[in-house]
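Apart from one protein chain that is not included, each protein chain of the complex appears where it belongs.
Presenting chain A:
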Amino acid sequence: MSRVLIAEDLYLLRDGLVHLLQAHGFTVVAAVESGPELLDGLVELRPDVSIVDVRLPPTFTDEGLQAALAARRQVPGLPVLVLSQHVEQLYARELLADGSGGIGYLLKDRVLNAEQFVDAVRRVAGGGTAMDPEVIAKLLASNARHEPLAALTPREREVLEAMAEGRSNAAISQRLYLSESAVAKHTAGIFAKLGLAPSDDDNRRVLAVLAYLNSR
């Protein structure tokens, strides 16, 4: 049973998240509504996973993001899933910069699809990553003209997108209606084209891909 901390200033959404996660077997250890509270909670309670809104009181700027980054500097690898009304490559890069995994960055809209959202929370709690498809689309769009990426086949691109979102081979094969061995073949092809060292560990593989996309 995972212990969850929720930081969200809108009462309705906070309450909804608490119910949603309790219904899926999580224990909510704290539900806070401001930046300073969040940082204290993250460092003292060390939840298995936290769900953090970027904009929080008192300044309503990027309070939540800053608190999450600060907490992860103190407790490396502390799993945090950041929610926002808009996604920015800039924030994704900052979250991924320490390269230690256990990070998620999703649009608030994704809460609408409870199954996928809870799946993402579990992935982050397990040290994996969950990147919003829109972040990945932006990353790929801004890299579109670069050579190795332009050389990928459409199928490999789809696999790359799914992989960058943080999905395992099994999840990718389900989503794209491919056999797992076919997905494995595609990932190997992608890694060869991008010049990355292949890795069997799902999380490390995802981080490698994200680091590659971010480095451009």
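The criterion applied here is as follows: a residue touches a chain if its C-beta (ideal position, glycine included) is under 8 Å from a C-beta of that chain, and two chains touch if they have at least 3 such contacts; residues count from 1.
Rule of thumb we're sticking to: contacts and distances are computed from a predicted model.
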Undepicted complex member, UniProt protein name, chosen from "Cytochrome c oxidase subunit 3", "histidine kinase", "Carbon-monoxide dehydrogenase medium subunit" or "Extracellular solute-binding protein": "histidine kinase"
Among the options A:Q22, A:T61 or A:T153, which residue touches the chain absent from this view? A:T61
For the chain left off this view, which of A:V75, A:A141, A:A170 or A:A188 is in contact with it? A:A141
Residue touching the undisplayed chain, where the options are A:E88, A:D119 or A:E158: A:E88
Contact footprint on chain A, counting only the chain that is left out: 54-55, 61-62, 85-86, 88-90, 93, 107, 109, 112-113, 138, 141-142, 144-145
